[in-house]
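Chains shown are a subset, placed as in the full complex.
We just call them A and B in the order they show up, numbering each chain from 1.
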Amino acid sequence: MKKSVVLYGDLLERLSPPGLEKLVQANRYEVRFTGGEANVGVSCVNYGMDAYVVGRVPKHEIGQACINYLRQYGLDTTYVARGGERLAILYTETGHSQRPSKVIYDRNHTSFSGIVPGMLDWDEILEGKDWLHFTGTAPAMGEGPREELLRGLKIAKRMGISVSVDYNYRRKLWDRESARKTMETLMEYVDVGIGNEEDCEAVFGIKAEGTDFEKGNVDEKSYSIVAGKMIEKYGLKMQAITLRESISASRNGWSAILHDGRKCYTSRNYLVDLVDRIGGGDSFAGGLIYGLCSGMEKQSALDFAVAASCIKQTIPGDFNLASKEDVLALVNGDASGRVQR
Amino acid sequence: MKKSVVLYGDLLERLSPPGLEKLVQANRYEVRFTGGEANVGVSCVNYGMDAYVVGRVPKHEIGQACINYLRQYGLDTTYVARGGERLAILYTETGHSQRPSKVIYDRNHTSFSGIVPGMLDWDEILEGKDWLHFTGTAPAMGEGPREELLRGLKIAKRMGISVSVDYNYRRKLWDRESARKTMETLMEYVDVGIGNEEDCEAVFGIKAEGTDFEKGNVDEKSYSIVAGKMIEKYGLKMQAITLRESISASRNGWSAILHDGRKCYTSRNYLVDLVDRIGGGDSFAGGLIYGLCSGMEKQSALDFAVAASCIKQTIPGDFNLASKEDVLALVNGDASGRVQR
């Protein structure tokens, strides 16, 4: 029987100039819809799971376009409420070589931030589901969405549904103190924590000693210790940390670790020529959730998640459109990119 | 010496699907920047005037892109303040035949609406200028921009600068009562009022008897009476009204009247196959301001304004990119569209 995941979070319209143009020179935008949690859902769908997005978008055509876009990739949008003023906008420009990618947020006053506690029927939404996932940007959107999330987490806990969170710290959304304060109230309900090389320090103040990710120096061992501390402090079952080595804006090292309280698993390190790195972390989470849901060993789940997110970063857009077979081919060692014909 | 016009109003990013696609099916947007007042300014620049835009946009790259777009068409952006949260967005889809064009506003919480009285240095801005123009959407954006406008109007009056307003009623921005209440406080400073076939009734409650513009029935005589009433009630020097006959979404009749308190001038009626009707009214205002500033007779100014706005509606985008020569060729009767080679 198909496993199912529920994704709670904001939805955004992503506007990007074509190719490598900068925002300031754009006369056209490519239009995509995204959301840290929805991105995870698309991955899960591609691997054979059911995925239910829970959020809120306006009633007008842009809201509908968002719904349509998610449906296209197989997400179930039954639980996306309609109402409120506007859809969040994410402007992105893709960097290259020494030029960094840029992101402009226009995420306030949105339909999602207008969620008030009780607006969602969590009992119906979670009934019979296997997993609930959210990221740190959801509670960052305001007290309403935060309270509603808390309600959902409690019900999920009661129903025995696994819960994961991607800390996903964004300094343009909230400062570190607000993030920590809020996130700590939610950690009680979390089984699996996911973060990148910056998040654990930024949100929870747990620093990886001897590393300087700004200089591309990320050390697995230090992060293993960080992961262990997270598990201990917040009573997690597992903590995963993705490790990005920023060689340039268009070339990164990519790997991850997974700690289960007893052992820390490490993955292969991929040297990736980036096409679109946005959504990389989400595709890792999607791969990990699938791996854990489908009964893979932890090492295999980690390997699957890292290979999946490696491929994602070579695909335009936020969604990982790789199939399970595509990911397994990379896991099994074929990184040569020979034409499949 | 060049005449100059100051334009006070909101600036927007206009996002449109290519061609005749609907918003709900768009995967690309054409990106343009616009504003009812900025549109007027572009017309004036094309006819040889100087035009100064007064408004406010964010400091980030989208704000800069807006500035750049306006500069491209010769607007002086020295007085566009930088700051605030976001730029307004206008989603548009172009209708055709029986399918109406649609507009979605995402205009709240913008940099412009965050203007607070005193933010602008009206004395410097207006020094040596000939004309000040605004539309009804500017005071609709909030109390701050409304108060700042009022300050500017008073200073303009004191300096002897001519003031025009395009009533430009938008029911998605405010209701009729709010509009009337606000607009009536501003009319005291206005010399030339401009409206379309709906505005005088919607904003000021002055109805054209025996007309039903929803059915494309617009009668010059009735509107002449309306114009006369407006002049009398608000002490205007002139009142112009554009008259649109909506045959279909892609074919309109287009004409206008101009009343000066003594006489009502009427224009030729153009049957226009529309390319982009947005900005049609603004290009009329631009033509009229230019005509009046440059010393044309009233009939000539009206004819110029109507021909100008006829051409505008055959050009993609909100700006009228026709030159004075282009407009005069149409005024002088060459509507045959023969190739110029």
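Quick note on the criterion: a contact is a pair of C-beta atoms (placed from the backbone, for glycine too) under 8 Å apart; a residue touches a chain by one contact, two chains touch by 3 or more.
Here the structure is a predicted model, which means the values were calculated and not measured.
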item	value
Whole-assembly copy number, given 2 chains displayed	6
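To be clear about the criterion, only the chains that are shown with their structure count from here on.
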item	value
Length of the line joining the C-alpha centres of subunit A and subunit B, rounded to whole Å	45
Touch list for subunit A against partner subunit B, complex	15, 22-32, 60-62, 64-65, 68, 85-86, 89, 91, 93, 102, 104, 106, 108-109
